[in-house]
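In this view, the complex is presented without one of its protein chains, the others remaining in place.
Let's look at chain A:
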Amino acid sequence: MSNFGGMEELLQDFLMESTELLSDVDNKLVELEKRPEDRALLNDIFRGFHTIKGGAGFLNVTPMVHLCHRTENLFDKLRNGELKLNPEVMDVILNATGIVRDMFDTLAQGLMPGDADAKVLADLDEVLAGRTPGRTPAAPATPAPPAAAPAAPAPSTDGGPDWQALYQAIQPGSTAPATPVSADQAPTPAPEPATAAQAVEVIPAAAPVPVERPASKPMTNKGGSGGGQENTIRIDTQRLDMVLNLSGEIGLTKNRLTTLRTEILQGSHDPNTLRSLDESISQLDLLVSDLQNAVMKTRMQPIGRLFQKYPRLARDLARQLGKEVELVLSGEETELDKTMIEDLNDPLVHLVRNAVDHGIESPEERLAAGKKAQSVVQLTAEQVGDHILIEITDDGRGMHADSLRRKAIEKGLIDVETANSLDEKQCLQLIFLPGFSTKDQISSVSGRGVGMDVVRTNIQKLNGRIDINSVPGEGTRISISLPLTLAILPVLVVRACNQPFAVPLAMVREIITIDSNAIQEVSGKPTIVVRDEILPLRTLAGLLGWAPTQKPCFGVLMQSAEKSFILAIDSFVGRDDVVIKPLQNIRPKGVAGATLSGDGSVVLVLDMEDLLSASDASGSNQIVRTSEFVAN
């Protein structure tokens, strides 16, 4: 039935819209577990499957039609009270939605999905028949009875004639549209269409897929959430209009400036012309920053798109582990750059899983500790200034600094001496070490020790920061702080060795003056105590491997997830929003790229993590001399 053009485009639309719909259904299913009798929810879910089925029918995705049809029927029975929801039924339904999602993934790769797992279809049929699904020897029971095959090619084409006959039977040919069929007429045609109706009703349920093209290798990417990244974006037209509007205004201001240039070049330097010039430039300044904002906004998407997948994830995992967990979302409307939303998925999935698997205790443990059996994991997002703060908070067992320390030593990740020098906060950071895992047993869920370090790396790639707070017995909170967008980077421009450098503002905690008397030597390395925290002091010149040209006067307190330190510099230029241009062909250690400053000179943008590791690796710079800071 490919007699409408733009099938591929249509498929993309369908996938995008249906994926959202399915996420919505997933969340409503989690809701439904709490309020199994809620008719509005049942109706919504019913409609979700119904709609997906309708779209899939047009695209000829017969396996999806079959699956959704059964699920839809199931919800029809649930909302009519013919069936009752119980955990077994719920599992069957959730399995079915999982398979629908897998089919979306397959379609997204341009392949036709194969039949749904026979077991799931059989379970659905069992539930529909009012039996408890499951332990039936599913394998042989399923592949749809071949007997039904001849009667039923794809429902699409043959539906027509039957319905026409039926329709004619009901609607007396010449009756004016406005006159409804009188009540006593209705029963008359009943016997005839009854057969037709049954015939059609049977088709979607029993028909085996009229073997779709070589059912390729569809079900292979099980569980792969999201699949490939989509490259299209849906933008609110209002936002697009804003961009259009601003670019129009910038055009007008440019015209004004062109006129002014001509006037000035012709020699008119009177105050009026100069004032106009000043005004126009100020206006351009404003318009350009508005335009930058407006363009940025077109890329912004609510983070709810991402969040809405997680209640289901938490629920499944909790059930698997025999825990009672409720995932509470808030701030779903918070907006974030689209590319960042996509890249945040894996870290967040990991953190939600961790919270449920490691953070939360079993119901028995919780009751013994005087907590409620049901635990609450909160996932929140909010915009704080020019940052987005995402937090995952659980009310579980929390983390003990000592046991983390012990674990890290046991695994040989750090030596005893280092371990003992770590304070509690630093101990928590140990979980970010590659190969660290607190679980002794490797579960299918987590505990393979390939987690938190990857999470942190991913967050750092987004110029973000990740912090942990944990109180033993009360719970853990993991905070992720992200810039609003990757396109524009707020930086602090500093000077060292008579050259400006930009450091990402995200890492800057505060700025202090360096008093050479305050420098203390701890195991041969210069440090400064800032509010009871001993921080190592590193000169920017030293990190770069350059000879210092003067005694550093200021220190920038830098904080990365791994460590805090004071970066000693000569002076400040100020803060700025820059666009990083990557350097072509060369990649000096510790340099993320370059940007132009207001006066047109080139400023190198530093990648602090890279710079630190580069300097630590090369032995020559490792020796930090306190003398660098003391008056020569």
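Basically, contacts are C-beta pairs under 8 Å (C-beta built on N, C-alpha and C of every residue); 3 or more make two chains touch, one makes a residue touch a chain; residues count from 1.
By definition in this document, contacts and distances are computed from a predicted model.
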"Two-component system chemotaxis response regulator CheY", "Translesion DNA synthesis-associated protein ImuA", "Multisubunit sodium/proton antiporter MrpC subunit" or "Cytochrome bc1 complex Rieske iron-sulfur subunit" - which is the UniProt name of the missing chain: "Two-component system chemotaxis response regulator CheY"
Of A:28, A:53 or A:101, the residue in touch with the unshown chain: A:53
Contacting the left-out chain in the complete assembly, out of A:10, A:277, A:497 or A:583: A:10
Where the unshown chain meets chain A, residue by residue: 1, 3-6, 10, 13-14, 17-18, 21, 44, 47, 50-51, 53-55, 57-58, 60, 155-157, 159-160, 163-164, 166-167, 170-171, 173-174, 176-181, 183, 186, 190, 193-194, 197, 200-201, 204
